[in-house]
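The complex appears here minus one protein chain, its other protein chains still in place.
On to subunit A.
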Amino acid sequence: MKKRELAALIDVSFTLNRGERIAIVGESGAGKSILGFSIVNLISKPGYIESGSIKLENKELTTMNLRQLQEIRGKRIAMIFQDPMMTLNPVLTIGNQLVETIRSHTNISYKDARNIAIEKLHNVQISSPEKRFDQYPHELSGGMRQRVIIAAVLLLNPDIIIADEPTTALDVTIQAEILQLLLSICRDNGVALILISHDLGVVSKVAERTLVMYAGHIVEEGPTLEIINDPQHPYTQGLLNALPQMTIPGQRLNQIQGSMPSLAERPTGCAFHPRCPYATQKCKQEQPQFIYSGVSSVACFMIEDMLNEFADTDKEVL
């Protein structure tokens, strides 16, 4: 890496199985959106993928040219962004945008494309889809717009949906509906989902597996419910304990001291050590490796030491 460059992601590895729903959780600046964008190579300049590989089945995505990528984007891997108003073109009708999407990827007539679009709008529970087809985005409410986006994503029957904070801009009651819709669509069509979110409550409703990110690293990975019930990494513990529902009303909340370091000031060793209550000398110098704790995979020296201790006592007992 050159001198004036900053790494947003460092040594991130994970797999996604067919039809699986995973979540990437972290605070702002953790690199979760960059991770989502990297998968379909949507990183804007001056950002670039320095090294590593992203494979869809056996095809390498990082080295593809634009033409090859366009075969993947939308058709195999589709994205839902946070703000539906930014995603939809305000000067085109909903129908035009949907039809355009279908016809740019497949060679079918306008009429057929229109039928597909209306069917998909119907699938996402939009009332009177024929009427909505000719409306403009500003005529729809926020929740309705996000439904249109989901319909657009479904047009080409992708294998993977990457949803970047899909409900953050919505109210709670609408959020609950959109999550329910997303979940049922993934289940019914066997679509894999990568949900990027900062809200552990949302994640627990949708994802089977969760990756927790901190300052460009994945720090913990495991089944969602187990991570929520028994978080291993001190950061995950802190994140969960900081939620108001984890404390008796009126008491002080359990806060994590400090804040996430900026990319330029990433500490040496484990990136979490300045905020970690268990940090030792070793944490300041070395980068912890992933280790399976019995609940989840964690990158933490404390967990590693604990496991080693257990192993030693086991040996003595034997």
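Heads up, the rule we're going with is that a contact is a pair of C-beta atoms (placed from the backbone, for glycine too) under 8 Å apart; a residue touches a chain by one contact, two chains touch by 3 or more; residues count from 1.
The definition used in the following text is that contacts and distances are computed from a predicted model.
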### Task
For the chain that's not shown, choose its UniProt protein name out of "Peptide/nickel transport system ATP-binding protein", "Electron transfer flavoprotein large subunit", "Glutamate synthase small subunit" or "Formate dehydrogenase".
"Peptide/nickel transport system ATP-binding protein"
### Task
Write down which of A:Leu6, A:Ile108, A:Leu253 or A:Met306 is the residue touching the left-out chain.
A:Leu253
### Task
Quick one: say which of A:Leu9, A:Leu61 or A:Val202 touches the chain that got left out.
A:Val202
### Query
Who touches the missing chain here, A:Ile228, A:Leu263 or A:Leu307?
A:Ile228
#### Entry: Hidden partner interface residues of subunit A, rising order
27-28, 141-144, 171-177, 179-180, 198-202, 204-205, 225, 228, 238-240, 242-245, 247, 249-250, 252-256, 259-260
